[in-house]
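Attaching a single structure in structure tokens format; questions to follow.
With one protein chain held back, the other chains of the complex are shown just where they sit.
Let's look at subunit A:
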Amino acid sequence: MALAFSNTNKFLLNNQHILRSVLILSVRYKQRGHIADHLVEHHRKLPLSKVKTSATEDVSQVNDEKNQNVRTTPHDFKYVYPDFLPNPIPFLRDRILEKLERKDMFRRRQQIDIPEFYVGSVLAVTSADPYAPSRRNRFVGICIQREKHGLKHEFTLRNIVDGLGVEIVYELYNPTITRIEVLKLERRLDENLAYLRDAPPEYCTFPFDMEPVKLPPGSGVPLNTIQVPITSTHWQYKWERHDLKGVLLPPLPRSVRKAAERYSEPWRQWDIMRQYRTEIHDEDRDEIFEDIEKHKQDLAQYRIDSKENIKIIRTRQKAAGRKAILDDSQQTKHSNPPTSK
């Protein structure tokens, strides 16, 4: 009764889409008909581009509009708003593209409350479904992964329905999503919980009528240090090679362990460039954070103006992580409106 390990050499990565663009790593030096990235910004800011008879605003004034007093962005900004992180492929980035994308994201966030959640928290998502009799489809599941950046940001929910594992990928900014509620806010030891597919079913089943778990006020986001055992005989990926912390692997044969050691990359913890690419840096950070602050003010104003939301109640105290953000700004009430579907 030997356990059969995955024969395929597939390796699970958090940024799998990078593999597909390996061919076009950067613009070839022989490529014609384009300009270098630094020149684009140079031209946008040149005073020569000012035209006397223009109806549009001067784009060159963008730099001057920056606030003199620079806010200190909180250190956990990238965990709370992972969709605002930049494109990991740096040569595909563009300042105006990101600015327009963020505008759309903020507008959407005014319409629907997109709560803070992490991989490992249990969510209930209601989306508009034209095929259902009630025109609504509600799905409850544990968040397995959060991928991509900007408007394309997606998260997968997993649950076991009638003995069958079901995973649904939701786009965070899809306009057909009517409601996202966090039933259980918590974090896990890993960023990607795809190993739950090979785990016993009790680790992924959540009843659809699950009630939201209220956290004690003033507590941070709880970390669930559960060690999920992997019991299935066929694994989707070679979990022993992935440096997973929330997983209890069965005893492995020597060859498998040796191969895992060969494939391991212990130097990644000191890979500063990789960390640099996944973060937002000083020039962009303040701009993005200012936009978020402005969005929060607009949201508060929108809530006051709109007649539907009469009273806004805070259902639970903000987690310690989010307190850091609110310290600088005014106290903005931000919660799930207590309405039916």
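Just so it is clear, a residue touches a chain if its C-beta (ideal position, glycine included) is under 8 Å from a C-beta of that chain, and two chains touch if they have at least 3 such contacts; residues count from 1.
Note that contacts and distances are computed from a predicted model.
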Among "histidine kinase", "Exosome complex component MTR3", "Large ribosomal subunit protein uL3m" or "Nicotinamide-nucleotide adenylyltransferase", UniProt-listed name of the chain not shown: "Large ribosomal subunit protein uL3m"
Full-complex contact with the absent chain, from A:Ile112, A:Ile168 or A:Ala259: A:Ile112
Residue, one of A:Glu116, A:Glu171, A:Glu191 or A:Asp243, that touches the chain absent here: A:Glu171
Chain not shown, touching residues in subunit A: 23-24, 27-28, 30-37, 40, 43-44, 46-57, 59, 91-94, 96-97, 99-101, 104-105, 107-108, 110-112, 128-131, 135, 150-152, 171, 173-178
